[in-house]
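A single structure is presented below for examination.
For this view, one protein chain was removed and the others were kept in their places.
Labels run A, B and C following the written order; every chain starts at residue 1.
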């Protein structure tokens, strides 16, 4: 239980070059059809991307606050395979699919017991305070390339 | 102001076969980047689809409660063109693109002053209480065909 | 239908000094217990407060952007009387209860067919960019006093 004593938020982990992020489904996540409201999967994807960056040593919040830019979502393609239910233990698996000058394409899936619940591809664009795409920080691209290498070698 | 006196919720309107649904952006809709949180556009799409059905005389809530099935989202493809901001007056424009036995494909866009903010295609599947796709009610399909005709003739 | 043609968002109306704001309950609002998720009533309250200000001629978004301050919620006391359900037509009724130098106390209730669903008291504090309470703009206080007079005379 030593890891609990510091009350540090959970941030997932990397395995085989993919980021794995477990989460529990609460009432806030569900709707009157008894399943997870479809838009909420995008929230889980965002949580997982944020923690993936943090584990890579990327402090995107500091960069945003320094006025040097931040990521906005540019495109989402998302398919739903099975309903997720109240109380479910899910895992978001995220893989960097493509690293461009000013954008990332991330393949993300919500899994339950090894079965896919939803999966999709999210493109995030790095933009300056003016809202225009700008080149991602060099150190970030290096971190992405390193993790892409880990994926390739899996 | 007569329409206000009854305190009936706003439900949008049809024009040229498309459903138009205006909405205001509140704090709840935005995030720390100062823009509408990307997943929320799916919520606006859902509001617009619900009211579009209501205006077509389709009581999908009664059908769900009667245990006869309901729509679940099967696929979303969504592109973001411009940020929406706190206080913005937006319009969701929804068009029925395809009517299948057990599914609808709806083209939806969020517009501001005639400019696109986000747009995409949402596939909803009619499923029974067992979660399996089932044939949509005949009367609903007729209503969809009628509105599709209005689009075609625009 | 003239009011629809401009596709202006619904903003409620004043009656007897109270602001009335109708809304429809969509899937996004509900949870797996089949009722409106409790925290969402605070979102409806915020929508109603925002539109109440707008109808009073107060452009709080412009003030925020000008770096002159904005409202933050300081206290909420909220009691739930009856569940709200998918498809419900509700009305948020908001009354200014108290106008202080740097705060407002607003009595807000969510009603359905004249019966209370939830009701409470929300205190919002006007704070500067430094997060400290500051005196509300004089013109705003005048507008609040005018509407309080309308309530008193009801």
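The criterion applied here is as follows: a contact is a pair of C-beta atoms (placed from the backbone, for glycine too) under 8 Å apart; a residue touches a chain by one contact, two chains touch by 3 or more.
Note that this is a predicted model, so its numbers are computed, not measured.
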| item | value |
| --- | --- |
| Chain not shown, its touching partners among those shown | A, B, C |
| Residue in contact with the excluded chain [from B:16, B:31 or B:98] | B:31 |
| Missing-chain contacts mapped onto subunit C | 32-33, 35, 38-40, 42-43, 46, 64, 70, 72-80, 83, 120, 131 |
| Touching residues (missing chain, whole complex) on subunit A | 1, 3-4, 7-13, 20, 22-24, 26-28, 43, 46-47, 50-51, 59, 61, 64, 86-87, 89-91 |
| Absent chain, residues of subunit B that touch it | 27-28, 30-35, 37, 39, 85-86 |
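As a convention for this text, only the chains that are shown with their structure count from here on.
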| item | value |
| --- | --- |
| Copies subunit A and subunit B touch via same or different residues, half shared test | same |
| Euclidean distance of C-alpha centroids - subunit A vs subunit C, Å | 34 |
| Subunit B: positions in contact with at least two other chains | 43, 46, 64 |
